[in-house]
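A single structure is presented below for examination.
Yeah, one chain of the complex is gone here, protein chain that is, but the others are all in their spots.
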Amino acid sequence: MQLEAYLKERKQQKEILLMTHIVLGYPSFDTNREVIKQMVDNGVDCIELQIPFSEPMADGPVILKANQDSISGGTTIKECLEFGAEMVRTYSIPFLYMTYFNIVFKYGEVEFISKAADSGIAGLIIPDLPPEEGDNFAEKARAQNVAPILIYAPTTSDQRMQELDKYGAGFIYCTARKGVTGKQSEFGADFFAYLARCRQATTKPLAVGFGIQSRNDVQEITGKADMAVVGSRTITLVDQEGSDKVGPFIRELLGN
Amino acid sequence: MQLEAYLKERKQQKEILLMTHIVLGYPSFDTNREVIKQMVDNGVDCIELQIPFSEPMADGPVILKANQDSISGGTTIKECLEFGAEMVRTYSIPFLYMTYFNIVFKYGEVEFISKAADSGIAGLIIPDLPPEEGDNFAEKARAQNVAPILIYAPTTSDQRMQELDKYGAGFIYCTARKGVTGKQSEFGADFFAYLARCRQATTKPLAVGFGIQSRNDVQEITGKADMAVVGSRTITLVDQEGSDKVGPFIRELLGN
Amino acid sequence: MSKKGYYGRWGGKFIPEVLHQTFEELEKAYQAARNDESFWQEYLELMSTYSCRPTPLTHAENLSKHFGGAQIYIKREDLNHTGAHKANNVMGQGLLVKRMGKTRVIAETGAGQHGVATATMAAKFGFECTIYMGEEDVMRQRPNVFWMEKMGATVVPVQDGSKTLKDAINEAFRDWVSNMDTTHYVFGTACGPSPFPEMVSWFQSIIGGEAAEQIVTQHGSLPKRIYACVGGGSNAMGIFGRFLKEDQTDLVGVEAGGYGLETGKHAARLCGVDASPGVAQGYKTMFLQNDDGQMRHTHSVSAGLDYVGVSPILSDLNDQGLVRFEAATDDEVMEALDLTMKKEGIIPALESAHAFVQAFKEAPTMDTKDAIIINMSGRGDKDIFTIANAFDDPSWKEFIIERGKTYSSS
Partner (left out) sequence: MSKKGYYGRWGGKFIPEVLHQTFEELEKAYQAARNDESFWQEYLELMSTYSCRPTPLTHAENLSKHFGGAQIYIKREDLNHTGAHKANNVMGQGLLVKRMGKTRVIAETGAGQHGVATATMAAKFGFECTIYMGEEDVMRQRPNVFWMEKMGATVVPVQDGSKTLKDAINEAFRDWVSNMDTTHYVFGTACGPSPFPEMVSWFQSIIGGEAAEQIVTQHGSLPKRIYACVGGGSNAMGIFGRFLKEDQTDLVGVEAGGYGLETGKHAARLCGVDASPGVAQGYKTMFLQNDDGQMRHTHSVSAGLDYVGVSPILSDLNDQGLVRFEAATDDEVMEALDLTMKKEGIIPALESAHAFVQAFKEAPTMDTKDAIIINMSGRGDKDIFTIANAFDDPSWKEFIIERGKTYSSS
């Protein structure tokens, strides 16, 4: 598959890849543009564009607030999808949509996948859509060359990991710990045992997210995972210090 | 009996007798003295001295308040009894104590009666002591020549009137209506029928109380009852216009 | 009980002549009801369809473990409709009023529970209703006033005397002596002139009857001791009555110790040394009064126990040594309330919490095989204004201040 192949190829040249995240329309699409430019320019490997939803059940306070502010600022799904298409046109790295299932469901599963495919979106992350739910969503996405990104959690059994792997494409999103986005994670023995289980279960690249905030965190998982995912930390950074701090932050994360 | 004989004799010379009422210690014993002087000087036939009680269940708002103010002003039973004795020594008309049973009970029934007798008090009115209660109270009082004044109400049956009559002495206190002291009474056909029933039941003089406030009221019962009882009205008068208005008020009541 | 409505040397019927006839009729109606089995059946039926009798007996396992002694059972009068045992008495009198053909009821209320119960009964039976309540209590217990009014009752704030329960009783009598033809006075506790003490106890005896069956079913034997708080004495009489004949069961009445018996600021009539025999509000009992016979101000954190007199039947049981009386202070009450909420998820009324205090003092010394019953006369959640206040809860205060400001500015 396209995304998986791309990531595996990139990984040949780098110790670890980096996926970053933004919430669309927060604080504005213009800022999104500036931030994404800095990300791409500074070596990010792919970017997760979160389409805001009013009930982001799996997100912690930072992303939650960004979702809600974006919506109350008037962000629409249409704008988000146009913005996604624009980014794909503008940059060469892959972009993914992250959102909750209701956004997809309300838009129409088939329509949403087609729209993403047409825009050249590489993958979809829907944290509240296990493969058992939806109308064969993963299959339909794969059929249109949009990677359905499946998620592993520390609570996922070996058997289920293998099961999930069958549905997914692109990479596996391993949540570093129980809980929601945004809190610092500890990378101890349990975590590495979990990551080893993930590696056993799939041949897809492993992305690790939830709580990665510093160069140190990235180094901790280097060699064990293929890609680090940074979410809340960039939002906080832009909120507090402005979008032009994103470039330096990314370089720092990557040790450049 | 002394009191009964006195009243019957007075009644020979007057169309109707008048009993007035004061609350001891309200607003002060000094005012009580002034008021009583005016009452006696202006032709009142006997006076009811109410020893204040904290729970005057059968009294309306005016007398209730007088009771409570007297107590909170520090009036003691001892003072009341001394004052009663002083009045008996000072004036020649009969004085009665009116109070609630707890005052008597707490003092000791026998002791209270003896004290009253020793002071020359002519009678006792205890509205919450039906003859069935207390330790043969009426009998003991009669034995010491203190008249236990029994009460008739419009709800009292003929048979019970006769029964009550046996216990009483001095006169019968006929409450003009249902209810508590202080409210205006209407003297209609029902009332006169009731008064006729009272007359049938006893040979004792009939005093009518509860709501007698004006010359007009007194006239209404003249010829049907032997004595009018004026209570709350004098208290209000003293409160509002001072004790020297009591004399003229009494004269007015009596049509003098 | 003697013919004249005496219980030992207590009780009687010290009423103005104008009420004589009314009491004759009441006595007759009451006796007729007692002798008519269908009346009690009708009463049980009403209480099981309108209120939720039988109320449960809850085994307080956590508290029992905590104290490591007797098994603590709680009789749940809080689950009655309107939230207290007061409903039992009121509904019973309601049925009697219907039989007597009267169309209006009046009642006194202190904490407001009896007022709410009476207003409720009046709505249910279609009676007119006036509730007398001391002005102090109206101010303290506004929520109850609100509900009474919403139920269609007229609430009259009484401004005389100490502006509390006893004054409300006097005022209710004043109404009654004017309107006895149409009106029944629904006395709220096992006090007042005969037959009230006995009649109220009779209606409340539904508690003890149930409890006796329940404890045998649930625990396997009768309880060693039963604890009830004592205001006027109705909930205590209600649960004690059935057990008076049981030698193995000790009965413990708990009075309001207020700031402590030694301070004089309490409402302990049967334990302690401050009360003496007296006659007021139509009956003879132990009263908190001064040497002249004037009633004293009483104090308790719980309005329902804050009363000068006590059931003449309890005074007699005290004389006979059949009921033991203890006192619980305000502070002890708040502590017991706190513990009961945290350990069992149950919120006793402040009144009821007095019974808990004494039970908690004694449970640890008893055998784990023994059972004790606490009569939980009512629920505390109606008393949030008093309880939050007594706990001095800062966020509650803030909430009220904010609300007040909102209302002021609108």
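We call the chains A, B and C, going by the order they appear; numbering starts again at 1 in every chain.
We adopt the following convention: a residue touches a chain if its C-beta (ideal position, glycine included) is under 8 Å from a C-beta of that chain, and two chains touch if they have at least 3 such contacts.
Given the structure is predicted, the values throughout are model-derived calculations rather than measurements.
Asker: Kindly state which of the options C:Q159, C:Q218 or C:S276 is in contact with the chain not pictured.
Answerer: C:Q218
Asker: By the contact criterion defined above, which parts of subunit C meet the unshown chain? Give residue numbers in ascending order.
Answerer: 48-52, 55-59, 62, 76, 79, 81, 83, 119-124, 126, 139, 142-143, 145-147, 150-152, 218, 338, 341-347, 381-382, 384-385, 388, 391, 393, 395-397, 399-405, 407-408
Asker: For subunit A, which residues lie in contact with the unshown chain of the complex?
Answerer: Residues 53-58, 60-61, 64-65, 68, 71, 76-77, 100-103, 105-107, 127-130, 132-133, 150-157, 160, 164, 175, 178-180 of subunit A touch the chain absent from view.
The definition used in the following text is that only the chains that are shown with their structure count from here on.
Asker: Between subunit A and subunit B, tell me the centre distance in angstrom, where each centre is the average of that chain's C-alpha atoms.
Answerer: Centre separation, subunit A to subunit B: 97 Å.
Asker: What is the distance, in whole Å, between the centres of subunit B and subunit C, each centre taken as the mean of its C-alpha atoms?
Answerer: For subunit B versus subunit C, the centre distance works out to 37 Å.
Asker: Can you list the residues of subunit A that touch 2 or more other chains?
Answerer: none
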